[in-house]
Structures are given as structure tokens and as C-alpha cells.
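Please read the structure below before turning to the comments.
One protein chain omitted, others in place.
By written order: A and B. Residues from 1 in each chain.
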Amino acid sequence: MVTIKAGMPGIFYRRPAPEDEPYVSEGGTIAAGQTIALIEVMKTYNEIRAEADGTIGKFLVEDGDEVEIGQDLAELETA
Amino acid sequence: MDTPTELPPARYEYGGDEFLFVELDQAMSLEANFKGMAVTNALRELDIDGVIDICPSNASYMVRIDPDRLDPRELVEELRGLEASVGELPRDYVLHTRVVDVPVLFDDPWTRETLMRFRDNHQDPSGTDLEYAARINGFDGVGSLIEAISSAPYIVTMLGFVPGLPFCYQLVPKERQIEVPKYVRPRTDTPERSFGFGGAFSVVYPVRGAGGYQLFGMAPAPVFDLDQRLPDFAAGIVFPRAGDVLRYRTIDRAEFDRIRGQVEDGSFRYRIREASFEPARLIADPDAVNRELLEVLYR
Partner (left out) sequence: MSDIRVHAGGLFTTVQDLGRPGHYRIGMPPSGAMDQYSASAANLLVGNEPNTGLLEATYIGPTLEFTDHRLIAVTGATASVTVNGEPVEAWTAVPVGPSDVLGFSMLTAGARLYIAVSGGIDVPVYLGSRSTYTLTGIGGFDGRKLADADRLPLGEAGTRARAGHSVPESLRPEFGTPAELRTIIGLCSYRLTERGLKTFLDTEWKITKDANRVGYRLRGGSLEFTDRAQPFGAGSDPANVVDLGYPVGSIQLPGGDEPIVLLNDAVTGGGYATTGTVISVDRDRIGQAKTGETVRFVETDLDTALTARRERAARIDTIREALTGN
């Protein structure tokens, strides 16, 4: 198992917009390069992508939380 | 005519090690602005090594310095001297400037669309910015407000906020100044060349962007031209200069479209005339001096 980390500080969001569904749910499968969340900083929303195929385990931060560089965002079970 | 504003002694403040900020008054007045203009013009003529930028503002001014070449304390001494020698505005002090015709289409479709989109950010969501400004300034309608804006010229008191944005103050006594608040919450969008009003200042937005001023109209001609395509921008990317006298002239849609065509084909030129006036006389008899300035402009 690996963790997906924040490459930048900012505010963490699991959905593209407040009224939308999350990018991916816990237990959902994802492909490398797929967006799993956003981090807002410097007036831009930056997509956080998975680096490998796998299944998302637990999210380790809440929607709307502040995150710092290097912080663990989500568990990723790789095949 | 009312008594001229007595200015307090100037306040000198170090803006870190690279800037000097000089406050002439906390309130806006023609007296404060003319004093700043006189001192900054005199400073420019001294051509002191280490002075990087001289920035007149409304009732204050700022100087950017290179402290490796010029000790900020020495500059303060220099400026105190200038304040004493030219800052008192002798009666015969003459300001040499340009008078410029600036066409404006009031109540245009583009700023109207924008201001309706941001009605929730406004003091009075029920009307337009012009209707609101006319009412709170005691005019009997939008037409009288527009007439008041175009009847007397404005002086460019400061450039800033973003590159090329001129702040302008009307050359009339305080009791005839139009004053409006800024939006309760700033807009995230303002069309390029919008003619806006906030506090006692009118502006032309050089580029599209955020803004909090009331929106009254649209200028067909640019104040900012990065590509320096038009002849009036040969010397720089910004047209207005601090101290310019601008007359906002009401135009109709046909003239607006004609000027836009000239801007697009590169043939547009502002109507500009060199002029001089005595600030002391303008403060004593604004209507007479304004009449003379407009005569020079349209002769």
C-alpha cells in the first residue's frame, strides 16, 4: 500500500464543485493519472492525481481541511 | 467662494528602506493635490541620483529610492526644503499641463450587463449604479448627474492600483463634488475601458478585471496599450499622466462605434491641447478657469 501525498499546501477538496459528487469514493478503483482531489492555493485549484492504478483505501484528510506539503491525503492499494 | 483648505504640515514616513511616503492631508482636496504636484514636479527637476520613481497620489505622494545610492534621510531633508519653497502654492504658481477630450458613452450596454450581473454586491440591488449615484447625490435624475460629470473637467491625481489606471478628481469645490461609496463587495469582473466612480474619484479601467467602483459608462478609446499600436502611445504603454486635465464628453452610440473603428484601424488620436493654469485662481474661481481650459481644448 502507498499513500498519495500533497505536493503543495492549501485547502483540500474531494469534489470538483460543492454541489458535485466526490471524484472518487473510499473503495473506488482508479487509474494512474486520474484526479482524486483538488488543492486550492494561490487562487488556483490544482488537481491531485494518482500515480498508479489501484483502489482508494481511506482518505486521511477531510474535505475542506488545510493540508501541508508532503501530508498524506489518501491510501492507495496498488495491484 | 469658500475659504481654501488649510493643509496640515506634511507627514514623512519611511515605507521600509526603499520608499518614502509623504501624506499632505488625510482628506482629499484640490489644495493637497496641487501641493503634491508642485513638490513632485520640483523633485523631478532636481534629478537626484538614487530616486527611482516619483509617484504623485491624491492627497499624498510616494518616492521609491535605491538606498544603496541615496540615504532616505537625506531625501527627507530635500523634500522638507521643497515643501517650504514650492509647497505653499504662491498665487502666481502656474501648472503646465495637457487638456484632453475623453469621450464616454454613459449607460452603455456592456457595463449595464456587468452591473446587473453583480446586483447582489451592491448597496441598492433595485436600480442601476447611475440611478443610485444620482439619488444619493441629490440629482433629479441620471441625466443631471451625467451633465454634472461632463460639465467640468477632471485632473488626473494618481496612476496606480493596476498599470495605467487614472484616478481623477473634478476641478470643482468640495460641496459640488460627486461622492459615491464603492460596491459593498467588489465585483470579480469589470469590462476593459469601463468608466467608474468611487469615493470622489472617477476612473477608466485599463484592462478587464476585478473592481469595486460604481459603473457609469464605457470609453471607446483605451488608456492602456501594451502593443503601443496607437500614435498617442508611442512614448509609453500608458496614456494619462498625473496632472493631465481630462474632460469626459458625453457621446452617443454612433460616435462610440465610429471611435472604436478608428481605434481598431490604428488611426485614433485623442484631442490634446497644451494648457497652463494657476491653481490658486482655479480654487478661487473654478468656473472661470474651467471655461478657459475647455475653450483651449475645443478652439
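Note that a residue touches a chain if its C-beta (ideal position, glycine included) is under 8 Å from a C-beta of that chain, and two chains touch if they have at least 3 such contacts.
The model shown is predicted, which means the values in this text are computed figures rather than measured ones.
Colleague: Among the chains in view, which touch the chain not shown?
Modeller: Contacts of the unshown chain, counting the full complex: A, B.
Colleague: Which listed residue (B:Ala27, B:Ala148 or B:Val296) would be found touching the missing chain in the intact complex?
Modeller: B:Ala27
Colleague: For a quick check of understanding: of B:Arg64, B:Arg98, B:Arg112 or B:Arg135, which residue touches the chain that isn't displayed?
Modeller: Spelled out, the listed residue whose C-beta touches the missing chain is B:Arg64.
Colleague: Contacts of subunit A with the missing chain: which residues?
Modeller: So the residues of subunit A touching the unseen chain are 5, 7-11, 40-44, 46, 66-70.
Colleague: Which parts of subunit B face the unshown chain closely enough to count as touching?
Modeller: 13-19, 21, 23, 25-29, 52-62, 64, 66-68, 71-73, 158-165, 167, 169, 174, 177, 179, 181-182, 198-201, 207, 226, 236-238, 242
Note that only the chains that are shown with their structure count from here on.
Colleague: Give, as an integer number of Å, the spacing between the C-alpha centres of subunit B and subunit A.
Modeller: That gives a centre separation of 48 Å.
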